[in-house]
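Complex shown without one protein chain; remaining protein chains in place.
Coming up: chain A.
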Amino acid sequence: MQMSDSREIKAPQSVVWSAILDPEVLKACVPGCTEMAGSAEEGFEATVVQKVGPVKATFKGQVTLSDMDEPNLVTLSGEGKGGAAGFAKGGATVRLEPTEAGTMLHYDVEAKVGGKLAQLGSRIIDGFAKKMADQFFENFQQAVEGPADPDAAPEAGAEGDGTKKKSWLKRIVS
């Protein structure tokens, strides 16, 4: 399956760029990620626990970064093997553009599954992958900007309010 989307992040492009290459940020943002080690240059080793429909598994795999054009473009690709559950592999090309409010993050995601995941989970895999991607970029946005305040109605939300709720992640990346 393939999907594309974009979201605006209220942070300078350089901050967004370094966050996306930071294993600690990635670990916190990848849903179900329990381990993430390595570096942008060497690639990352990741462990992710996920449940796709009836199949729950621990996926271990390598994430490599390529086509890197700092601070504009990077492609992350990886394959996770889940033993008897099969495998998932895919990639995301992330493109950053400066905007007035911060940075526009565009992403094109491609995901494939194989083995038991495909056999038992195919009918829900598209929805699942979309949810995973949405969750990742949502987490990422929060990590960079700080979480959205559910109590703050948009019309009342003054520009500065969000900064008070900076998460520990925000502190890591800023």
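Keep in mind that, in the parts below, a residue touches a chain if its C-beta (ideal position, glycine included) is under 8 Å from a C-beta of that chain, and two chains touch if they have at least 3 such contacts; residues count from 1.
The rule is simple: contacts and distances are computed from a predicted model.
Engineer: Leaving aside the chains on screen, match the unshown one to its UniProt name from "Sarcosine oxidase subunit delta", "Xanthine dehydrogenase family protein molybdopterin-binding subunit", "CoA-transferase subunit beta" or "Acyl carrier protein".
Structural biologist: For the chain missing from the view, the UniProt record says "Xanthine dehydrogenase family protein molybdopterin-binding subunit".
Engineer: Just name the one of A:86, A:102 or A:146 that touches the chain not displayed here.
Structural biologist: Going through A:86, A:102 or A:146 one by one, A:86 is the residue touching the chain not shown.
Engineer: Could you tell me which of A:12, A:43, A:61 or A:115 touches the chain that is not displayed?
Structural biologist: A:115
Engineer: Pick out the residues on chain A that sit against the missing chain.
Structural biologist: 54, 83-84, 86-87, 112-116, 118-120, 122-123
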